[in-house]
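Here the complex is missing one protein chain, while the rest keep their positions.
In this document, chain identifiers A, B, C and D correspond to the written order of the chains, with residue numbering beginning at 1 in each.
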Amino acid sequence: MDKIEISLDLQLSKQFNLALDCVLPGKGITGIFGHSGSGKTSLLRFIAGLQPCAGASLTVAGQIWQQGKQKLAVHQRPLGYVFQEASLFAHLTVQGNLDYARKRAWPGTGIPYPQIVELLGIDGLLRQLPDALSGGERQRVAIARALLVNPSLLLMDEPLASLDEKRKQEFLPYLHNLHQELAIPVLYVTHSLAELTRLADYVLMLEQGKLKAQGSIAELSRQLGLADPDAPFCVLDAVVTASHPQWHLVSAQSQSASLWLPDSGLKVGEPLRLHILARDISLSLGNHNDSSILNRLPARVESVNTVQDAVMVELSSNAGALLAKISLRSAEHLHLQVGQSLFAQIKSMALSR
Amino acid sequence: MDKIEISLDLQLSKQFNLALDCVLPGKGITGIFGHSGSGKTSLLRFIAGLQPCAGASLTVAGQIWQQGKQKLAVHQRPLGYVFQEASLFAHLTVQGNLDYARKRAWPGTGIPYPQIVELLGIDGLLRQLPDALSGGERQRVAIARALLVNPSLLLMDEPLASLDEKRKQEFLPYLHNLHQELAIPVLYVTHSLAELTRLADYVLMLEQGKLKAQGSIAELSRQLGLADPDAPFCVLDAVVTASHPQWHLVSAQSQSASLWLPDSGLKVGEPLRLHILARDISLSLGNHNDSSILNRLPARVESVNTVQDAVMVELSSNAGALLAKISLRSAEHLHLQVGQSLFAQIKSMALSR
Amino acid sequence: MPLSNDDLAAIWLTLKLASTVTVILLLIGTPIAWWLSQTTSWFKRPVAALVALPLVLPPTVIGFYLLVAMGPQGPIGQFTQWLGLGLLPFTFWGLVVGSVFYSLPFVVQPLYNAMTAIGLRPLEVAATLRASPWDRFITVVLPLSRPGFITAAVLGFAHTVGEFGVVLMIGGNIPAETRLVSVQIYDHVEALQYSQAHSLSALMLVFSFIVLLLVQGVSRQNTQRKGHG
Amino acid sequence: MPLSNDDLAAIWLTLKLASTVTVILLLIGTPIAWWLSQTTSWFKRPVAALVALPLVLPPTVIGFYLLVAMGPQGPIGQFTQWLGLGLLPFTFWGLVVGSVFYSLPFVVQPLYNAMTAIGLRPLEVAATLRASPWDRFITVVLPLSRPGFITAAVLGFAHTVGEFGVVLMIGGNIPAETRLVSVQIYDHVEALQYSQAHSLSALMLVFSFIVLLLVQGVSRQNTQRKGHG
Partner (left out) sequence: EPLKVAVASNFAAPMLAIADEFEKQSGYPVSLAFGASGKFVAQITHGAPFHLFFSADQSKPQALLDAGIAQAGSQQTYAIGKLVLWSPGQDPQQGNILNGPYRKLALANPRLAPYGSAAVSVLTQLNLLQSSKARWVQGENIAQTYQFVQSGNAELGFVALSQLMHNGALDTQHTWLVPSHLYPPIYQDRVVIRNAHERADTQAFLTFLQSPYAAQIIRSFGYVLPGQDQ
């Protein structure tokens, strides 16, 4: 019941056809990923009811939003939408824009207004008109407004594109908590693999309007990794087992291995998703105790592939499958071969979420 | 002569005052960096002549653009501007938008049209109207249009915000070459430290409308590093000394040390800027030859600072000053202290530009 | 030259008529303009042309046909009689109907343009913020097409004040009931009482100039904004 | 009822006048509207009010004053005589001047609104693409305010076709020179020749309806677009 079922076939232009038939989880953050022009915005617009599509069907959490001739009007769909482009009401101040959403908020316990305003740092801007805001300011107000309508489904189209790093760092964990605490599912369009792997529980990959892949982030991590030639990575699902406040570290268990990682306020028992860039894993034949690299996992080489200018090494370890990217020279130097035993070294700092 | 001299004091609103007095280099890429609302867009608008400011003065490459009552009109300033928001002419097709710039291009050898169109991947869109483009597509057309006017100064306001990773990776080196080959200075507004350090030769940091810092990227690297709590880094200036095509690696000389790094089409003799994240440097007491870490530099601990949840270690090496971020536990384990000698380990893969 | 009682009555009547007509025009013109700006039906073009049609007929001719239509044998006349309202020509409400018909294009056009200029985005945003169509219309369309409403009101009001041919025909020049300033000036001219015509014209010009100046002031805010939205 | 030669001459003259006036209105109205949309001078409001002023005077009264002003003793008359153009009343060009004066607000208003709606951004972009002010005006302002131009042309043309009071006053009803269709219909009505009035009115209505329908078609493209720019 708790799912988003989508089936549509939309001919947007002569060249572009968006055709999807898929079921997305009705909770957590689903990342929608794909190149520019692959149909991400069009998909969100369809879900919101802004993009008509005859013959399509859409069911959200058991509620039929579109089927046959039946179609729920946009304003009857309990959603919040952060548009890709600026979309503030030009005739209202920032305060007016926020109030517009508050007055029409869906019933239920929402996120408190002051918290949202503070989080997005817009308290100083409340009296300004949108025209007098900077690009990032406008975007933040738009996010706040979408949250204030207290939606049951949040659609976000590259919401952080024009936010600075600091705000991003503040907002991402918040968004992460949002769906955990309030159980609001989020469909999140992004170009950034970092954002994607950090946030998304589930991923939908589009390519030229077609579904390229879909699945949990762990399932897709290899495929996703390869989608980013510059930053292949692997994902480990782990659970916090112990906290070491004196070192600002925690221990986390991934399968049967224990890993050190920075303590970013993690609680014991909390589940974690570790996103490890292949280039952050180094390989060593010996287990060297005298370095600053805390995580040294015994591992076995499963495959060695030369990609372009480097070597991708797939490893199995008792923490799970790992992916390391090393230079051709190192591969030669270490005489890497399938079945070889060695140590995979990962700096704890590389595991910061 | 070859400089951009800016002096302005602009009261934009009751709360916001942009006051600058600075000289920027007239070549290379100058990154303009600062939080949302710090005045980056306003500065670009002033330079373009779009934001009037009485009493300000501006000289670009010896040519007075504004001084006293004298003011060069916008269309007489040989610049190209990529706006922060979509800014295509709605009444013209993509082709029409590009032709608008081509017809009015400044004299001189520009970048060939087919090259620009191909680079930005917009050949399939030429007949479309802007309204039928996706967000990223619009942005790419806007960049192409700004390049086609053959400017002597390029102003770019977060041009890559809505571009996907792949395009970004293609475009960034291109932009890098642009100013080297055509000697067009670029003022580049960005929120992304990665973009900044990768691209910029010079950096202007704004904070609430005031100059926070300015200088070459090397000079500012520490300050910039600290501006990004999540990703402190250091910068080494190096020169390619040898190419090792069999390994897809090159050797580069930084001060008296030689480093291995991936060969991304680098030529011998080419100058390089290496941007090394502090968390990518691990420390080891011994010089371990059996690992995949190619770069192991003898180094001396210059300072050890505990920051928040980790330890920042400043090192001197014969490659230059280095910055490593390690866990408190590792610091304790290695008994780190000022003056200590050890090895700084850097994966070659971490040095990819 | 002081104004006669007749002149004063005519001025008062003109203001009353123009205000009534402007209000009715906005009430009728708004839904028409909105429908025109939103519909994609093939109906749209004929309706738009129909609304603009009163423009091309000479006012006296329009007045003549209105007179026929609203007369005892005309369809409107039969209808109003059936309603028990009697006949409209030569009454204040007859003037109202005629003026509304005649000035409708001047109100619908600017409203239509302003509404079209809003674009879809603000409406889409409002819909995602749970605003019903009616709510969107009130809270988004109306405020964003304010310049259009001001233009529409000015054109509608001014055109009714200056209107003459229709009014002359269906009004019948009855003092204090259908004799407007425009007709009064015309009468002065016809009776060769030029000085009276001059002073009444001058008064109307000055008054209108001041009204227009004030309205310009109200609509001024919409300038001096930055280019983006 | 077939049309008489007089009717045909009147139709031809009307089309000629309306076309001429529309062209001149657009030529005069465009710079005025542009100036009004760009200026921040305190001058703006009085000028805007002045442009709208012809709206509030009854056309016959405007015609009366134009007759006096363009006569041998009037300022315009003295000027045209000094220029060696002779006197304007009772000539085709006199009608043109009167109609232009009378219809100017209907052209300036939609142009002004359309130009204001463009916003600053497209002009800023064009300036950074090395377009001079004149170039920007031609290549950005004109195409982007196309809906305004269409409305302006329709209102200007239709209003001239339907205009009557002014023409009656300064035209002198000279066949094939100043006797327009509107005057001709009026004459039929006055002379109680209703059937001729009917057929000529019907013809005008049908013709105008078709013209308006076609114009709507031209301006249709501007709808059905997505919300963003």
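Heads up, the rule we're going with is that a contact is a pair of C-beta atoms (placed from the backbone, for glycine too) under 8 Å apart; a residue touches a chain by one contact, two chains touch by 3 or more.
Nothing here was measured: the structure is a model prediction, and the numbers come from that model.
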{"item": "Among shown chains, those touching the left-out chain", "value": "C, D"}
{"item": "Hidden-chain contact residue, picked from the options C:Leu168, C:Ile185 or C:Leu212", "value": "C:Leu168"}
{"item": "Listed residues C:Val68, C:Leu120 or C:Leu205, member touching the removed chain", "value": "C:Val68"}
{"item": "Identified contact with the non-displayed chain, of D:Leu87, D:Leu142 or D:Val211", "value": "D:Leu87"}
{"item": "Absent-chain contact - pick from C:Ile28, C:Val47 or C:Leu87", "value": "C:Leu87"}
{"item": "Touch list for chain C against the chain that is not drawn", "value": "60, 64, 67-68, 70-72, 74, 87, 89-90, 168-169, 172-175, 179, 187, 189-192"}
{"item": "Touch list for chain D against the chain that is not drawn", "value": "64, 67-68, 70-74, 77, 87, 89-90, 168-169, 172-174, 186-187, 189-192"}
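As a convention for this text, only the chains that are shown with their structure count from here on.
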{"item": "Label of the chain whose CA centroid is most distant from the centroid of chain C", "value": "B"}
{"item": "Rounded Å distance, chain A centre to chain C centre (Cα mean)", "value": "56"}
{"item": "Cα-centroid distance, chain C relative to chain D, in whole angstrom", "value": "19"}
{"item": "Interchain centroid distance [CA atoms averaged], chain A/chain B, Å", "value": "26"}
{"item": "Shared-contact residues (touching 2 or more other chains) in chain C", "value": "121-122, 124, 225-226, 228-229"}
{"item": "Junction residues of chain B, two or more chains touched", "value": "85-86, 132"}
{"item": "Residue ranges of chain B touching chain D (in the complex, touch as defined)", "value": "48-50, 73-75, 78-81, 83, 85-92, 100-101, 104-106, 129-132, 145-146, 149"}
{"item": "Residues on chain D engaged by chain B in the complex (per definition of touch)", "value": "121-122, 124-133, 135-136, 139-140, 143-144, 146, 225-226, 228-229"}
{"item": "Touch list for chain C against partner chain D, complex", "value": "37, 40, 44-46, 48-50, 52-61, 64-65, 105-106, 109-110, 113-114, 116-117, 119-124, 147-148, 151, 154-155, 158-159, 161-165, 182-183, 185-186, 189, 197, 201, 204-205, 208-209, 212-213, 216-217, 220, 222-229"}
